[in-house]
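Below: the structure, in structure tokens.
Just one protein chain is left out here, and the rest sit where they should.
Take a look at chain A:
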Amino acid sequence: MRAHEPAEFPPEVEQVYRKAVRLEWITVAYIASAATLLYLTMGSSQAMRTSFYEDVISVVPALAFLVGTRVARRSASPDFPYGHHRATSIAHLAAALALCLMGGWLLTEAAMSYFSGERATIGGFNLFGNMVWAGWPMLAALVYTAVPSVILGRMKLKLAPKMHDKVLFADARMMKADWMAESATAVGVVGTGFGLWWLDPLAAALVSADILKDGIGTLKTAVADLIDRRPERADESGFEQLPHEVERMLRGLDWVEDARVRMRDEGHIFIGEAFVMTAPDVADLPAKLEDASARAKAMNWRVHELVVMPVTRLPDA
């Protein structure tokens, strides 16, 4: 019935989306190169090894965004009458799980290496025929991997609110997790060089606890969205006011006595119902209901579909 419904975004947001896609492809390419570099310089340092696996996990939100949003843009079909918008929610969940996995795993690794008596040794490294302290190329590799994470993370944080994309936001958090973990590793490498081997697991533990906290926050939002909680802002800074605004608009219509709106977050867009108590003897009700739905959709591109239902009694909130 809505097979001709346009894709996910209006034209101005579509541009932001294109930018985000480019950014995510750059992220994937860059993480792949960083993982390769780390793999090649990886010594016995605990932190260096975890950095490598961490890179592998950190590519998940970027891939989830690319796949999820692509699927979400498919139009509705007889088999998928509500469209594919929820693919974004699934991508969000995947990104949240990747963050949790990363934090939890790094924390476990740090604790296990500490309690099993492992201590990193950083000796020499053959750099183009010269024997240099292996810490230097490690630090260089870490800077190479951390700096782009900072830049990419910032750029994603700027785009995420514009297209109301929680996956992009989760990915920005992953970028932050990335560079924070790299910094912890760098502290560990320098600490080891000073003979303070315990700095390596300690820094890793502190940072991984922070990543885990971020991951649990994201996971909570992702799960709540799938349970159709009222829509929350992409940056988790509070609830969206859009349902209230639509409600207010409906109440302002002269043929509406009272109205109640409920919406669920389908990724970028909202789908919901409006229950309206109408004045008695409204003429031409079907046309008025359709008009109300159209007005709501005109308020914001995120109101994707609003079924306006005349009732004699409003449902409980």
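Definition applied: contacts are C-beta pairs under 8 Å (C-beta built on N, C-alpha and C of every residue); 3 or more make two chains touch, one makes a residue touch a chain; residues count from 1.
Following the convention adopted for this analysis, contacts and distances are computed from a predicted model.
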| item | value |
| --- | --- |
| Chain not present in the shown complex, as UniProt names it (candidates "Solute-binding protein family 3/N-terminal domain-containing protein", "Multisubunit sodium/proton antiporter, MrpF subunit", "Diguanylate cyclase" or "Fe-S cluster assembly protein SufB") | "Solute-binding protein family 3/N-terminal domain-containing protein" |
| Which of A:102, A:122 or A:168 contacts the chain that the document leaves out | A:122 |
| Given A:68, A:103 or A:135, the one touching the chain that is not displayed | A:135 |
| Those residues of chain A which, in the complete complex, touch the missing chain | 44-46, 113, 116-126, 131, 133-135, 139, 143, 146-147, 150, 179, 183, 186, 190, 192-197 |
